[in-house]
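Below is one structure; the comments refer to it alone.
Excluded from the complex is one protein chain; the other protein chains are retained at their positions.
Per-chain numbering from 1; labels A and B assigned in written order.
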Amino acid sequence: MLNNKGRPTQPVTAADADAAMETFTGNKGLNLESPLIFEQGVPGRIGVDMAEPKPVKSRLGGLDRKEPVGMPDLSEPQVLRHFVRLSRQNYAIDAGFYPLGSCTMKHNPRINEKVARLVGLGDLHPMQPTSTVQGALEIIDSLAHWLKTITGMPAVAMSPAAGAHGELCGVMAIRAAHEAKGESRTRILVPESAHGTNPATAALCGYKVEAVPARQDGRMDMDAFAAKLGPDVAGVMLTNPNTCGLFETDVKKIADLVHETGGYFYCDGANLNAILGRVRPGDLGVDAMHINLHKTFSTPHGGGGPGSGPVVLSEALAPFAPVPFVTHGKDGFDMVEQIEGPAAQSFGRMKGFHGQMGMFIRALAYMQSHGADGLRQIAEDAVLNANYVRVGLQDKLHSPFAGICMHEALFDDSTLKGTGVTTLDLAKAMIDEGYHPMTMYFPLVVHGAMLIEPTESESRQTLDQFIGAMGHLLDKAKAGEVDAFLGAPNFAPRRRLDETGAARNPVLRWTVPEGTDGGEVTLSAAS
Amino acid sequence: MRYMPHTALEREEMLAKIGISSIDDLFADIPEEARLGGLLDLPLHESEMTVEKNFRNLAAKNLSPYMTPCFLGAGAYQHHVPSVADHIIQRSEFLTSYTPYQPEVSQGTLQALFEFQTQVAMITGMEVANASMYDGATSCAEAVLMACRVTRRKKAIVSGNLHPHYRDVTRTTLQFMEFEAENLPPVLDRKEDFDAHIGSDIACVVVQNPDFFGRIQDFTALADKCHEAGALLIVVVNEVVSLGAIMSPGDMGADIVAGEGQSIGVPLSYGGPYVGLLATRQKFVRQMPGRLCGQTVDQDGKRGFVLTLSTREQHIRREKATSNICTNAGLCSLAFTIHMSLLGETGFAKLARLNHSQAVTLAEKLEVIEGVEMINDTFFNEFTLRLSADASSVVEKLAAKGVLGGVPVSRLIPDDPDMSHLLLVAVTETCSVSDMDQFVTALKEAL
Partner (left out) sequence: MSYWFTEDHEWVLLEDDVATIGISDYAQGQLGDVVYVEVPEVGADIVKGDELAVVESVKAASEVYSPVSGEVIEVNEDLEGSPTMVNEAPLEGGWFAKVKVTDSTEIEGLMDEVAYKIYVEGLDG
């Protein structure tokens, strides 16, 4: 029953606060606190000037709002200062090294932000007549061309809003293709090391998920895979390069085997960055693959979204793609929005309107900036950097799988055994050294996993310093200096947070404190 | 290439350190027959200056609603986005951070999410809200799945007056699961009647307010009917500014509110990215999809925020997760929070009143034109007109005159002769008197 190891989520040591370090305001120099916005208002202020509504005869049918909403009133400078203060409590790729494995935290060029905001792009309404948005449709068509060329695939569905949404799109296309043939298949095979979204997606499409174990070398166990295949298998969902940072060397055989039994090959494209311009998934037998524009093509992660997850499709799956899509009409670009004509076999619609246009613009600008030559360089430098870190840390940390890795280096926690320091503690100590922690405890197939993805954006000097810092921390752990880890982080805006308390007694919104009318300014909020 | 720091010499030295002689050795695991020898058949890299020019040229091929009278709505609304909102979301610390899984260095994102959740719960009149979904349509589909989990029932009744994209996305999402959505036909001439459809096997009824045609309704009686049958009422709101003026879904007894938050802080951007809202009652919180931010304390007792109840989510629950969703609309929800904070109680109510007064002003000008009939008995800032001519050809004629004069209903509900003459017209604070007059003149000429 223990499908995931527990780990401490409640601070373990008692607060050892140094009273001399406390300040009257709770602020500490440049570390500025801001209470909740709801604790800062004074009724009657306003942060947006607008015209006085002209008195008219109401057409609301008497269904007017009766009660106030309960929001605070603030002026513009207050709101600006509040959010500037909040921003400074975040780590960010612009500020430092962010080696989160599987997340591809690369540089986000600002030209992409600029062009996405141009008049005539950022302000277009999705329901404008297509004759008035030919430039927008050209962008979608052009991005589609780049994605198809990069992956060597004949078709692409542009509308999915994120990677997991793209997975849903791909697996729905697989299910629709089977149903069109009159087949009802029930199982999807997913390697144990897969992202959690893979089994969740397969389940949403009504499939039973079967996990395929990994081999000693971190690749999928081909014997186990072949044994699980059968006429009731709809397909396989494989991440390649996989979540251990390794290229699945048997990928073509996997494709052949699943095709022989009439199934389809879904490739999780989360790690496309590693192979840009070096190999095309279409040449490996892939039938569907989502592309995280927010990973490989640098659209900003934005603290958790929005993403964008177009899905490239093989000839076999293309007829089932969701609406809408752009076509070349006689008077320019056109758009198919209904399930009819060229979309007669479409499985449906994934989201409102036409997809994450703002992300399309940014991704296309990124691609144009790189070109065919730069895209290949991305993969080469990303893999070079990961291997440089792998080799740089090989005396300090243990790699569960030997040899060259792709875009990310995976280590286990065997070095920490007996030190009293866990992967989590090490990660929190990295914060004190000014780094964002690596991905931890994923993939699940490796004990205490640490997954480090430097990306191509980082210089050798940054990597050298990181390797030095990690070595220093690991030496300290092995020397028994446990306290430095258990108390970490010491230099972040907050120390370890009580996640257990948060989950046992969920407080998910602010409410008016008892005994107040909610409209007063409270000063105690920062602590 | 300006984005990659290594020099040729550094690459050589790094390869040597790794103990290999060429870059190709790093890619030796790729099957030989699949390796690409040369470059992809795509253009070579371009300077920032050239890229900017490329996009300026593309933008020039579009008719900007910012530069022209625009009366488009149908689920996406042109509102003024305060410059503070766009400035803050471009700050590096918000723009280029990841999902706040490391709370000690993500308090900025987390506190903003907590404020977002609170604002969404407040305006919808609900107890809790999540940290956002992809958009309104996907939020609607997720709300239906959630209702099925809560009630352990399998069938949803979907109003004919729900936005067609929301209907389609819901049907698409459910089609391969054990759940079913019954889509009722649109109803124009009377109140939609759900009584015959509500039974002990129904998980939920999904309605929209204001509905796709712009009409406002009180769903209190429907909520009671649903509850008597053990079903939930889902209310969809895709123009959230309306909540500053009209009764909230919570006041009507809704169990789940699914909404589109684009109107507050998020640019139109040709349809995305937007921000899906999902709010509900506290007692259903463990059946909610998506990320949730919760309040807690740190080791020193200071208030702080963390992502919580994550055992509902895919990265832990895998195939048993409440949803496969893995992102929220992070930056768009931040834009929403900033804009809403600037508005505050006073500004939100005023913005809503301003939108309504603008809409009434235009309606009074349009409904007296010969060949134009108002079908709405009520509306907020969007209404439906029945024209004497085919609405899509009228819209083309208006566009040729430089007026984006509404959305023909037939673009969203095709193949229905009743719909071919219907035009959806939305009016916001961005429309000037002269915009309205241009529209009136152009429409008279087009009919």
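Everything that follows uses one rule, which is that a residue touches a chain if its C-beta (ideal position, glycine included) is under 8 Å from a C-beta of that chain, and two chains touch if they have at least 3 such contacts.
None of these values were measured; they are calculated from a predicted model.
**Student:** I'd like to know which visible chains would be in contact with the absent chain if the whole complex were considered.
**Tutor:** So, spelled out: the chain left out of view touches A, B.
**Student:** Of the residues B:T68, B:N183, B:T220 or B:T311, which one touches the chain left out of the display?
**Tutor:** Reading the full complex, the residue touching the unseen chain is B:T311.
**Student:** Using the definition of touch stated at the top, determine which of B:H87, B:R286 or B:K444 touches the missing chain.
**Tutor:** Only one listed residue reaches the unshown chain, and that is B:R286.
**Student:** Please identify, in ascending order, the residues of subunit A that touch the omitted chain?
**Tutor:** 1-10, 441, 499-500, 503-504
**Student:** For the chain that got dropped from the picture, name the residues of subunit B it touches.
**Tutor:** On the side of subunit B, residues 286, 308, 310-311, 316-317, 320 touch the unshown chain.
The criterion applied here is as follows: only the chains that are shown with their structure count from here on.
**Student:** Measure off the straight-line distance from the CA centroid of subunit A to the CA centroid of subunit B, and report it in whole Å.
**Tutor:** Taking the average C-alpha coordinate of subunit A and of subunit B, the gap between them is 19 Å.
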